[in-house]
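Sharing a structure, written as structure tokens. Questions coming.
Taken from a larger complex, these chains appear in their original positions, while the remainder are omitted.
Every chain is named by a letter (A and B) in the order it is written, and numbering of its residues begins at 1.
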């Protein structure tokens, strides 16, 4: 595999992410921030954080498959959310939505709460870097 | 070209950005968040979002040209803004400023509204990844 996920000793034990992804080859695929839009550009799950997250995860799948990759080839994700409590209060449902696409694959993930996303109805946006053989 | 912009089926039709950039070679150039500073470090366009955006776009050009690249070799941009309404209400002027440097080249773009940038007078900062032959 052209990339490897590593969790160095001395860092907090990661749950649901990896600390480090090392890339030693392959084609690197940058996926722009995916918002909870359907293919017509309509927000899926207005006001519903879990539905929006599930749509974004599906869009990440669509994006990487569109260049002949697979979800488990994401090495890095950056998650931008606008409502941290909605994230923290729905961990189980969000985990279910995540695993439906990614299984037990956990890339190097950074999560931040921002003021707003481009579309005021969007509560989550995720960009990613995948590495394809 | 060592990178390609792709818009996979099943994702919203992108206007002014691409969903995916694939990189298969070349030298990868990371450009740190460019703020609306002139070369003396003075903010250009204090209080004027469009002027600031135009300066940042020019700085992105200066940055990539400084390593013998061209603006159309940017594969990825991440746009941090502090005033989403100022962005949404000036789409036409911002598009003009963008096209002056980038023409119709639209990389994989992520945009988020943050609380603040390093300099309180700055309303926009853009980091980028270019791929040079």
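Just so it is clear, a residue touches a chain if its C-beta (ideal position, glycine included) is under 8 Å from a C-beta of that chain, and two chains touch if they have at least 3 such contacts.
Bear in mind the structure is a predicted one, so any value in this text is a computation, not a measurement.
S.K.: Assuming the 2 chains shown are copies of one sequence, what number of copies does the full assembly in this structure comprise?
M.R.: Spelled out: 2 chains shown, and the full complex contains 3 copies.
The rule we apply is simple: only the chains that are shown with their structure count from here on.
S.K.: Between copies chain A and chain B, what's the superposition rotation on C-alpha atoms, in steps of 5 degrees?
M.R.: 120
S.K.: Please report how many Å separate the Cα centroid of chain A from that of chain B, as a whole number.
M.R.: The separation of the two C-alpha centroids amounts to 22 Å.
S.K.: Can you list the residues on chain A that touch chain B in the complex?
M.R.: 27-34, 37-41, 59, 62-67, 78, 80, 114-118, 120, 125, 127, 132
S.K.: For the complex, give me every residue of chain B touching chain A.
M.R.: Going through chain B, the ones touching chain A are 6-14, 17-24, 75-76, 78, 82, 84, 108-115, 129.
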